[in-house]
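Some chains have been omitted; the remaining ones sit where they do in the full complex.
Letters A, B, C and D name the chains as they come in the text, with residue numbers starting at 1 for each one.
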Amino acid sequence: MSNVTRNRLTGADSTTGELVSQVVLGTSVLAFVAAWLLLLQWVDETATLAGVPALQLLGGAVVLIGAGLTFVGVGSRLGYLDATPSSTAGVPVGFVFGLLWAILGGIAATLVLGDALSLWLPVATVFGVGGFLGSVLPREDVGSTVPLGTILALFGASVAFGGIDANWTWSPSWSAAVFPGSELVPVAVVFATLLGAWGGAKAKLGFGAEGRQAGAYYLVGSVVFAMLGVLALLVAFIVTNGLETVLTGTSLTGGHLTLPFVGLQVPWAEFPFLLNQTGGLFVEIPGVLPAVIGTLWLVFGAVLFAVPLGVGAAVFLTEYAERGRFTQVVEVATNGLWSTPSIVFGLFGLAFLVPRISGGNSIFVGQLVLGFMLLPLVLITCREAILAVPDKHRDASAALGVTKWQTIRSVVLPAAMPGTITGIILGVGRIAGETAPLLLVFGGSPYPSSSPNVIGSFEFGIEPPFVTNEALLSPASALPYQLYSTITAGVFPKEVFTNTEFGWGTALVLLLVVVGLYAIGVGSRLYFRRKLHHE
Amino acid sequence: MTQILQQTRDAPSRLRAYAAGRLVATRQRARDYRSRTTDGAIAMHALVFASVVATFLLFLAGSEWTVLPVIAFVATFAVGWSRYQAEAAKALTFLTTVATVSILSLIIAFLLVRSEPIVRHMGLDVLTRIEQPLWTSNQGGVYALTPMMAGTAVTTVIATLVAAPIGIAGAVFVSEIAPRRVREVVKPGIELMAGIPSITYGFIGLTIVNQYFYVEFGTPTIGTYFAAGLMIGIMALPTVVTVSEDALNAVPESVKSGALAMGSTKWQTTKSVTIPAGLSGVSAGVLLGVGRALGETMAATVMLTHTKGFPSPVFDVFSNYGETLTTVIAFEGGNASGIHMSALFAGGVVLFVTVMLLSVTSQYVEWRMYQKLGGER
Amino acid sequence: MSETEATHEPDQRVTTIGETSERVREEWTDYHFSGDAKLSIEDLDVYYGDEQALQGVSLDIPDESVTALIGPSGCGKSTFLRCLNRMNDRIKAARVDGSVTLEGTDVYGDGVNLVELRKRIGMVFQEPNPFPKSIRDNISYGPRKHGDLDTGLLARLLGRDDTGAERELVERALRRAALYDEVENRLDDNALGLSGGQQQRLCIARCLAVDPEVILMDEPASALDPIATAKIEDLIEELAEDYAVVVVTHNMQQAARISDQTAVFLTGGELVEYGDTDQIFENPQSQRVEDYVTGKFG
Amino acid sequence: SSSGNDSPDTPAAETDASDGNDGGSSQETTRGDQSNQMDASVLTADGSSTVFPITNTGGSYWNSNPEAGDGDYWPTEWAEEYGTDMRLADYFASQYGYEPTGERSNPPFRVSVALSHSGTGVEGVMEGRVDIGDSSASAEAELAGSGDEDQLENFVDHVVGVDGQPIVVSREIADDGLESITIEELRKIYRQEITNWSEVGGPDRDILALGRAEGSGTDTAFRNNVYGDPNAAISPDQRFGQNQQLQQAVKQANNAIAYIALAFVEPEGGTPPLGLEIDGTLYEYGKNLGAQEYPLSRDLHAYTWEDTSRKEAAFINFLLSEFGQEIFVKGNNYFKLPQERLETQREAVAASNYE
């Protein structure tokens, strides 16, 4: 039937090529990590290993990678190594290598001929085109290794033996900054080793479709690993910096709690950073209680405002309105509203709400502005959740002779609840960390000495507006605002903490609150999803 | 050509026909409403709507009597709910929809109205002036948004260069490469990262990143576009990853299996089938990330130098200039008045319009994806 | 009601569709059953947008018996069924011409109360679609929404609640649907935890709880395994003692087993033959129907 | 609006029309003296980061309401001088008719002082967002060129202290031996005409000229005093919102110069002062820097709008008291008001005006 020769179903045993590729790959990974350690200054750039400075070591590693790559590429081409390369490395690879060669040409030309554009540009172009052709014209095994290997070897050699060390600097004419070798070399090594790992992984699987997959996976994997590392570092950084502040003066039983109504005092955990006022004469360990309470009130008000509006609108749009121009406009509008920068909301609140409601910064206006910001998310998620309620439930209800509203109330909304709640929690997480609008419409003293007492401040009158609440109409603090104030206030009035320490503490509490809300949101989504799938 | 001409000529009559059609439809709907709704419910509807309109107008006028129509609304509504629940519910949901739309309209209207004085004062110079002075209360007030627009563009570009490639790589990793166990940890982890408040990034940026560039690279100031852009990029990363990952995930498993069953490798499947099919969703994710970077305020406010001007060359991201549209509003919003304030509102308009365009584009792109993949069934 | 033999040489009786339909129609429109029609359908046309899904369908459906609708996929069986209780109103694109009469009242007449109509003509869907609520709540949903039962908190506080009545009603409906014994002890569990067959019987019970006169079923067993299918089939035959049951099925053996009358629709939305089930399967008048019931296509 | 031309949405118009009982808004409280009701809502202040140490320290003493004889905060000798055994805020508030609470941390009314810069304070008090607008430059200078000059007459000026406005540099520059520069050099530095420290006798290092936000009193006063025009064009490398932030930046850098307020000088710390030679006279920190003839000296203002309400008067009087001047002004490194100016200022808010 078919006279095409078939490849074997099973793979071959390991070869020299694989061994060399493995070395390239391993060296790349090690150098990648080492370069990061230098960049993060966990290892000093003047550090030495067996008498060789760190940077020089990196250079040597890159030389090794370059040489190894060239070796496998050429070996495979000459047929000494077992591989299944494609006919070309491909145009994208050609572009990347061409760019590298162009940079090399540019640098060489500036060193030799000077940095006039008319001098280095042609050289760079020639090098670039050369690099491009050198990558795409030969078979894949040569094209994807030799041009790269050469450049890596050149770069590595100039670091290892060419005097590019920590004190070497580059001050380009177009920039006000000066780039020292101590930083540039690790950055370049990060990129070099990414490419090296790509080439090594590719060679290891003998090029071809499998090789490309391996190369791509290594590249993507390392990038993602670095990304996750940076993100995790950020969090770890806040935690380590803030933990001491947050735990200052805590003890499990040192405090006491007065039971309401009974008046009895019982031992209670003492947590001054969370339970103390920020300012005031008698506060020994300043805390973030006013900000926590302020955040609670903000979130409470925003939810109270946005949830009914958002859910109502979502019901109308999905259940009552016919799909058409109107629903489309609302959809576009809500999506736009969701991505509108928060500072624009603040500006609007300052110009529209502040004069009409409190005359100055106030909790109430802050609640409304954050409510405006929350509204589109509630609407969008609730709408999605309602749309996700299968029509079969509506049909079933209709077929039982039940009216539309009854159906919405008894079947649709309950089924849409999980999705909506998840959305609300995530939205609350976002607004709880929102600062910009609060600067304009909400914030008060940077070191508040009292927490807003909203519940106790209701007053009733016979004149309109009949009900007033002084606390709601006064400025307050919230966690993100507290952090901002701490940054701008520069000096902290108490000796217990420096300003920065207090800031880290606040940042940690803020992080815990917001990320905690997100965690609840994400978790509840997983939970509901799983529950739905299992049934 | 002639066809177009013909169409334009027909336009008025078609418009008229359309209007007439709408009128008939509206009348029909009104008649339907009358016949289907009891008198009591109609009265309730009328009262509810009237009180809402009154509330809105009084509030707009800043009157303290606003509370009266609110009470009227609540009372009518309570009565209506107990007697005509279905009608009351429909009216309520309609009102909430209107309220939502009105909030957006109000924001737009306010931004426009308040930015009108500066445009009257300076004309198009607000958006085009590039010579000094750019921002001063001298000479009757000169407030050109150009340096801030350039600043916003520069930081956004840097942020996008950071967030887009890495973010897409992250999405590909999570959705296509990572083993299930890794994905189950990494995905929610990244989603959590999306929640870290921007002021936190700002604090880290201010204390660590700014200082790092100042000390190691000898930047002229403690805080540069590059540092801020980098930080914003890192901040936008999780958003790009999650949204793009959703898009890649939405590519039907059947298509992926189809490619695998033909003996293409996983990576070939990802590159040639999954990413092209999910491309519009991925770009929507990137656009969202760009939108977030563009509107980012706090990190930039605490990190940038708040000096307005154009670096030379313009792409020198390490210059001593540093102000974006968002930071200028946050920084000067408190003490501006008159045309200065108006200029800030104009900045708000520029931001709003840009973000709106991004949002509409990303929605369109996503709609295209839906169409494309939906056509499959 | 066993399987029919297929002994003809197919090629000999092929006629063009136009011809056949004319001829066939003449023959079977004379079908009459003893007693009055519960539902009468006259010249029903249904369009989805520009596309016609049913063409001039007329037939009478007797009370207290099972009427099966069969035909290849897309021939309009579901559409026909949905016309009977006006569930088609829910599809925006659908337009219905012709008349459907329920014991003398035109279902499409002016001022017909949809809620009342659907109470009288119950429906069971292809996929079991219990509400994500407890079994009890699923059953009592209809009566409660119609105000026949009040078990709200307020009523309970006032001692005016119908908890007792509810319990009875739920038990009766579940027994009728042959489900009571299986779920007796977990009435408060979520209905989604039931197996497919149980869910489908629950849906039937839910429908019975509203006390309808006619029960429409759209391929009620197609999503079920053989054992569950058998139970549903038994149930349908039992229900026919009290109700007019109309069942759509794609499984001809099933139609043959359970129905008293069978209507055969063919692609294009025409009703090609209607008559006693035995006759349809053993001696169909039309070649097309014969081809269909012997599995030549579909 | 404040400018009175358009904008129906600004507060002055509508809130003025109201009868002033919607609680918390400053607009009516400024005229609250008409009704004899005691307004006990929160007194809000915002603005100058220079004045902030004064008002904020005052505010936290006030809010804490320490008992007479509290060794740290309201010591016996002070209480005796005032001849009272009431708590601190109780005592000062009671002079204006407020009922003493007799409770720690519970003053007759609370004070909330926010931190930004003078422009915000002036703007805030003008638009009724706050009761007291802190400013370290005169409202006149702040509003110069803003189009709101016609509102000036509505500002009621209360001067609570005097600042010397020193010039500070990074520790490294001072350590390198640079002791003073001339005012001409200063002008050039802030116009980017001198960009290296070696040009003024310092090390060979770029100058990082740090400035304050436009609209801050420190900036306005600096331009006014150094260049003779509150709107003079200067181009610092970097601007900061508040003095505190600026101080932090000077500490972080190794090549910075900044103009700041006295409270933020740390002669032995991260912000050492730099001598300034003006017309042949060398003004040095700790010697003649704050002297009468030092041209960079400036008044620190607490503005109220149109009138001074009972509540505002009570608190401002507290700041102007001997106790206040000593603890809040001198205690924060500023210069107390000279006696005769103090008398005039006190008169404006004297309790007798509110009987």
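Note that contacts are C-beta pairs under 8 Å (C-beta built on N, C-alpha and C of every residue); 3 or more make two chains touch, one makes a residue touch a chain.
Computed from a prediction, not measured in an experiment: that's the story for all the values here.
K.L.:
Just one copy per chain kind is placed; express the composition of the whole complex as a label formula, please.
P.N.:
The structure file's complex resolves to the formula A x1, B x1, C x2, D x1.
FYI, only the chains that are shown with their structure count from here on.
K.L.:
When the contacting C-beta pairs are counted for A-D and for A-C, which pair yields the higher total?
P.N.:
A-D
K.L.:
Could you state the distance in Å from the CA-based centre of chain A to that of chain C?
P.N.:
Their C-alpha centroids are separated by 55 Å.
K.L.:
What is the distance in Å between the mean C-alpha positions of chain A and chain B?
P.N.:
Chain centroid spacing, chain A to chain B, equals 18 Å.
K.L.:
Using the touch definition from the top, which residues of chain B touch two or more other chains?
P.N.:
As it turns out, chain B has residues touching two or more other chains at 62, 64, 110, 114, 220, 320, 334.
K.L.:
Mark out which residues of chain D touch at least two other chains, giving numbers and ranges.
P.N.:
Each of 9, 14-15, 22, 124, 127, 241 in chain D touches at least two other chains.
K.L.:
Got a list of which chains touch which?
P.N.:
Chains touch in the following pairs: A-B, A-C, A-D, B-D.
K.L.:
Going by the contact rule at the top, pick out the chain B residues touching chain D in the complex.
P.N.:
Residue positions touching the partner: 61-64, 110, 114, 117, 133, 136-138, 140-141, 211, 214, 220-223, 305-307, 309, 320, 322, 331-332, 334-340.
K.L.:
Can you list the residues on chain D that touch chain B in the complex?
P.N.:
Where chain D meets chain B, its residues are 1-3, 6-9, 13-15, 18, 22, 46, 116-124, 126-127, 144-148, 206, 208, 213-215, 231, 233, 235-241, 249, 252-253.
K.L.:
For a test of understanding, state which residues of chain B touch chain A in their complex under the given definition.
P.N.:
Where chain B meets chain A, its residues are 59, 62, 64-68, 85-86, 89-90, 92-97, 99-101, 103-104, 106-107, 110-111, 114, 165-166, 169-170, 172-174, 177, 186, 188-204, 206-208, 213, 216-220, 224, 234, 237-238, 264-268, 271, 288, 291-292, 294-298, 301-302, 311, 313, 315-320, 326, 329-330, 333-334, 344-345, 348, 351-352, 355-356, 358-360, 363.
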